[in-house]
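I have a structure I would like to understand better, so I am pasting it below and will then ask my questions one at a time.
Excluded from the complex is one protein chain; the other protein chains are retained at their positions.
Up next is chain A:
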């Protein structure tokens, strides 16, 4: 049971990483002058959509047997609506937290909000998929000894490492090196991946899984998120 779960988990994360990679390359076929560096906001949107889609597919494929107990249409619709509301709420609350963290209130609203959206897709969407719109269950998973299955454990680790990755992404902001690659600082990547790795090992879980978890989350997050934060900072300091 556990082995099959771990295998599934591995595939799920691999799929997520694959979707992120796809989101880099596919849009260039459809959109003109698309590049990660210049049109990073577009890319953020696309990436977020891709990740959400993959999460939904995974939910439908992998976990469908669990939640098929009640299958009346109205129940499903309300559940879906609830999920949407939760997602929106989480976006707004992340936005508020970013503003409290020091992001400007009025300028660069779009960038900040996109940061909130992308963070939500990495944290809230998996939560919604796995736990449903059940706030109590969320609270339980994110407290000590609250984890009951390996899926929840993975959820816990990925979500927390997403937050840490975002947090670390803020550190290169003040640096004044002015290099073009600084738009996408991979600075936070190494540290957060190491952190995640250790956390996973501490929990005595499959190394393979932890590896893919950390690469997926830290890589994408710290890269994407710093972009927006960076833009924010520059406007703050140099305008």
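We adopt the following convention: a residue touches a chain if its C-beta (ideal position, glycine included) is under 8 Å from a C-beta of that chain, and two chains touch if they have at least 3 such contacts; residues count from 1.
Going forward, contacts and distances are computed from a predicted model.
The chain that is not shown carries the UniProt protein name "GPI ethanolamine phosphate transferase 3, catalytic subunit", picked from "Cell cycle control protein", "GPI ethanolamine phosphate transferase 3, catalytic subunit", "Vacuolar protein-sorting-associated protein 36" or "Myotubularin". Residue positions on chain A in contact with the hidden chain: 97, 99-102, 136-137, 139-140, 142-146, 148, 167, 170-171, 173-176, 178, 233, 236-239, in rising order.
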